[in-house]
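I have a structure here, written as structure tokens, and I will follow up with some questions on it.
Only one protein chain is missing from this complex, and each of the others stays in its spot.
As written, the chain order gives the labels A and B, with residue 1 at the start of each chain.
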Amino acid sequence: MSSMNDDSWAPWRARLAGQRGHRYWRALEDLAADASFREHVASTMPAWSQVASMDRRGFLKLLGASLAMAGLTGCGRPPEDSIVPWLRMPEGQPDADAIFYATTLCMAGEAVGVLVQTHQGRPTKIEGNPQHPASAGATGPQLQAAILDLWDPDRSMTPRRLGDIGTWDAFAADVGQWRSRFASHGAGLRILSGSIRSPTLQAQRKAWLQRFPGAKWHVHEAIDDRQALAGAQQAFGRPYRCRYRLEKADVVLSLEADLLDGGPAHLAYAWGFAQRRDPERGTMNRLYVVEGTPSATGTMADHRWAISSARIGDVLVEVAVALGMKGLPTLTPSGLSHARIAALARDLQAHRGRGLVVVGACQPPHVHALAHLVNAWLDNAGKTVVYISIDDALPGLAELCRDARAGQVETLFILQANPVYDAPADLDVSASFAKIRHTVHYGLYRDETAHICEWHLPASHPLECWSDAQSCDGSRSIAQPLIAPLYDTRSPHELLALLLGDIEQRGQAIVRNQWKALDDTAWIAALRAGVLPEMESDEPDLPVPADEVLRSWPLRQGQATELVLLWRPDPFLHDGTYANNGWLQECPRPLTQLTWGNAALVSPALAARRGLNTGDLVTLKVRGRALTLPVWVMPGQAESDITVHLGYGRTLAGRVGSEVGASAYILRTQDALWMAAGLELVRADGHVDLASTQSHDRMEGSESVRSSSLTALLAGAAMESAPTPPSLYEATQSGDYAWGMTIDLNACIGCKGCTVACQAENNIPVVGADEVRRGHAMHWIRVDRYYAGSPDAPETVHQPVPCMHCEHAPCELVCPVGATVHDSDGLNVQVYNRCVGTRFCSNNCPYKVRRFNFLQYADLTTESLKGQRNPDVTVRNRGVMEKCTYCIQRIEKAHIQADRENRAIADGEVVTACQAACPTRAIQFGNLKDSGSKVRRTRMSQRHYTLLAELNTRPRTTYLARVRNRHPDLGEDA
Amino acid sequence: MTGFALALLFTGLFVAGIVHLLSTGIGIWGNNIPVAWAFDIANYVWWIAIGMAGTFISAALHLARQPWRAPLNRYAETMTVFAVSISGLFPIFHLGRPWFFYWLAPYPNRMDLWPQWRSSLLWDFFAIVAYLIVSLLYWYVGLLPDMATLRDRASRRWQQVFYGLLAMGWRGEVRHWQRHETLSLLLAGLAVPLVFSVHSMVALDFSEGLLPGWHSALFPPFFVAGALFSGFAMVLVLIIPLRRWYRLDAYIRLIHLDHLAKMMLAAGLVIDYSYAMELFDDWYGQDPYAIAGAMAKFHGPYAWVYWITMACNVVAIQPLWFERVRNTPWALWAVGILVLLGMWFERFLLIVNSLFHDFLPSSAGLFYPTLWDLVFLFGSIGLFFLLLMTFVRVLPLLSMVELRKLAHRLTRRSA
Partner (left out) sequence: MSGLERYGVMAIFDSPESLRAAIRAVSDAGCRNVEAYTPFAVEELDESLPFPRSRLPCVMLIAGAAAMLGMLALQYYSAVVDYPVHVGGRPLASWPAFLPAAFEVGLLAAAVAGVIGMFVGNGLPRLHHPVFDVEAFARVSQDRFALLVRDRRPVDEIAACLVGCGAESIIEVHP
């Protein structure tokens, strides 16, 4: 292999230079065809000569690129290790049917138990694991999209040394040399990894450090809760991680904490929150949110107050003062009216032990510390918030770079981290890493970091390898592979074993060994359930906060008027890890409805003052660093705050994610990770047409979204404006079932989990930024976002809109070929192969839920992507109309199952993809003819209403109105 | 000659556009969701409307025994045939899968499937087919005796064969003439209700929908009037240069232009009335969506289209009240052009203004035409002129038989 990097290869390397993704492969094929190349290969690497003489397929196969390997051998073959299906599998299914396996996925800093659906050994869809506390059955966009990463054609498929194809053996050989050189001390030997969630990896880390005492293991996450931990450190003297019990909290004050849709445990929190939002069942909680930039949590708040992120701490101080706490610093008013502070304090006071104060991870430590004091003062600690003690933090990237520049690092292994892209700009990672003799990158993609490293090693996808994980709440679960590695990849555990000189051991053995405490039955049970029974239930300790933070309370830097720059993780791409996922890139961001790119969120007031419109280019200057990107005028943004989202501007993400948006890391520095004062905003010339899916944000007098106050609701106000108008025609619907859906706007947090779940389930294509701009997006269920009230402090509501399955469907009437008709269960079905594409149905759909294949959007060429497709759903071609089918394939499965056992389909037996994904159970689906069904009950609700009822389309999809639980004392000042 | 070359060029563009469309999909146009129809259907309605005047002149005026129409009808019918043929292309090419357009026809097939009879698109499909075939027959039946004349006059062999075949051995027996007369009278009798129904169907393509601005009982008469309006405009726009180039002033005299202008004015006034009624309905119905749509006409993103339409279809025709204008060819020609422009924009507005913002604010979205949209519009115009010019070269622009009859009648009257 080493012969592959002598100069004789230069000409061919030159020909490959700058070739990426698809074109890259083609270029390789050309090379393979090139006679001179062949004889060169023959001369330099006899072993490889037959490779080059192979035909395209053979060549690609050896590169592990084509599905000839990935699909046919990979898909067909279950992993050699015995893996165990999910506990609740219906027995005796034919092989053709889907089988579910329970496993664990680590996404965006949290380990979530999931159920993965496989068809003939191909993982095709991810669902939440109801038994796993971090999921409680729900998933959300990122988990839904994880399946696409598995099949991503841009995944790294083979080891590489200096860019040339290498082998694991060659790497093992190198490692051998290094190990012998490091003998025992191991000074200069370093590992950089992402945060470690796997107990096995934890153990391997300890073993590795024992083997090499002089070595160091660094951890780097671009997005973490280190400030929260520092806050705990201040308050308790040692790091604790907070765990909130939203289902127990009557009054919640969130200070920039995006509990519901950001941060690791958000799925669990969202469910806990939703349980307290149904006024007809149990008392409703009250949520106060004070934040600088709008968040999903903010949109769900009963009171949302926009205050510059820099002054959130002051608000907390004022609240604490109002609560009667002593020894607090005196500050200039935060800008929040006295009435509000007072009401808030009264509310918290009145619900001692049932209230909760939460501070967002982006806030500085001292705010967190004060929050701990307040929660203790209010006696919430141990009730609505519990503290989980954690180990001290490992050395970070900063130390590593320092040592590297000091020449103390000789060999570095980078495990599933991408510091070259996502490290703070002032660390200048590439420069410092350049000083390291041997650098090894191990990851799913050949990303930015991989390209500056000597070695790149391809990682197995989590769905391809054995592992285990511990979630934020402490619950532990095993991860089992769903499919043998598609390419020549290793799991992190196997890699660590290799580093420790153990080349033989395979993933399963390593993980099993970690859990040898479990006997085989317990082990099998754990695999089936997808979560381990809690070993020893240790009482969560109740640390007592010290209040010296109050004495060392930092005075706010900067004047009130100066601009503040906020960094936020992208709701979908997180820190950029998932940038090459087309589903996530194209999924409209919950609050902006933006796809394929980021923007600087600017408050309407500021935009007006500076004469800026959405799409205008601006340059953000902070501490001598500058970044130019388009403006997005964001209602509800604090006037002085400007928000940019991380995760964009990747340069080597792959054919999907590269060169999308602008990288906000360019402005980020170690001392200002989340907030930087003294921002300069300069208008740059130029305008960008941002690819947003919704142009009209206001209800414009239409009653598409209805909302009410809790008091009005209790007074008996009904939401349905008018009874269904009479019809000339008698009902024709004859079947045993009448499928219907209700969507609870009081629960929907707008996370878009349903949209991506639908995309995964129904083979919905990705169309790309330009087509989105041209109004050709294909999502079957969209989540509309409306604002009411003033742009500075708007009320925001989310409204998922799937097909309404109207009983008097206007689309059916106008189709000349009967391509959309009604079935006996009242479904409005679309017959793809009958559709000629007149598009009259879409014109005549008052809800505009139909999507048209204006061009050939479904990717029929990329082999690996075919592995993900749901075999139960047609892949639509150009020229046909498509739309939500209520997941008819799932209904039919249930039908068949029920018929087999000759019984009726039970309530809850059919779960649509959107319903399954929803973290807050906002979507109910079932049989309207069954008086006992959940969906029928929701239809009885006082909050129930029909969208555009006046058109007499008689939709089967209906809504439950939004309810806000305002503080009675805050009338106009809400 | 240059005109011919130009027409040929645009036809070439049209063909290129069709090839690109078939190979790529209608995504090459600006159509989107919510505006799933735009130029494609606007062009269709515009062309088929132009056809109306031809049938009206040759059939309705024939029934009404208006002898003065004699010099006009051949050319008017021809215009109809070409316009209708071209308009028929658009419903086919606007489909997502044009190669399956025949699925609208009821024919025995393996899947045992039938069309969906309740759709106005289906009604329209039958209407277009019937209209096209009937106007072709009517045109040819009228052409038959002239073919005989050309055959007998022909000096070159190929002409004799060519016209001979087309004439089908017509020899002017009195008995034949009687049948011929009866038939053309009956065909005229059929063509009139047909053409009215056709344009009503076109109207139903929209008013069967529930969209604000489409769902209106006013549409069928509105569309019929609109069709006459643009039809007469096209007749004028074409005949004025033709009578100049081919020195037909003797046959097509100012009186004809005057009549045509009067009828264009009349149709125009009906249209203007319809505009007023549309607004009145919106106001009287008090449907918030309809009112929003009406407001959008005045100052929505497509308001400029509305105002152009008003300028062309309301203001520009008013001079026709004056005889001096009606007897000034170039003025009539200018008005005709404006009307044609106005009618195209009217159709465009009618489609897009209702679609871009219907019921839910969230689904609002604008339409931006692409280059290919323009190619299809101007390409079809090119094709139309190409056909017309070829026709003028090989077939009699005026109906000789009709003129003979007219002359005979006049001599007898003078005698």
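Rule of thumb we're sticking to: a contact is a pair of C-beta atoms (placed from the backbone, for glycine too) under 8 Å apart; a residue touches a chain by one contact, two chains touch by 3 or more.
The structure presented is a predicted model; accordingly, all values stated were derived computationally and were not measured.
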item	value
Options A:Val821, A:Val875 or A:Val911, residue touching the unrepresented chain	A:Val821
Per the touch definition above, residue among B:Leu187, B:Leu360 or B:Val375 touching the missing chain	B:Leu187
Contacting the left-out chain in the complete assembly, out of B:Gly3, B:Pro106 or B:Pro241	B:Pro106
Option touching the unshown chain, where A:Leu745, A:Ala809 or A:Ala961 are the choices	A:Ala809
Of B:Phe4, B:Trp68, B:Trp177 or B:Phe322, the residue in touch with the unshown chain	B:Trp177
Touch list for chain B against the chain that is not drawn	106, 112-118, 120, 122-123, 126-127, 129-130, 133-134, 137-138, 141, 145, 148-149, 151-153, 164-165, 168-183, 186-187, 190-191, 193-194, 197-198, 201, 204, 401, 404-405, 408
Touching residues on chain A - with respect to the absent chain	727, 729-733, 807-813, 815, 818, 821-824, 954
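Quick note on the criterion: only the chains that are shown with their structure count from here on.
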item	value
Approximate Å spacing (C-alpha centroids) for the pair chain A, chain B	56
Complex contact set, residues of chain B against chain A	24-27, 30-37, 94-97, 100-101, 103-104, 113-116, 118-122, 125, 205, 208-211, 288, 292, 355, 357-366, 368
In the complex, chain A residues that touch chain B	694-702, 704, 771, 774-776, 782, 784-786, 799, 801, 810, 812-818, 821, 834-840, 842-844, 846-848, 850-856, 878-881, 947-948, 951
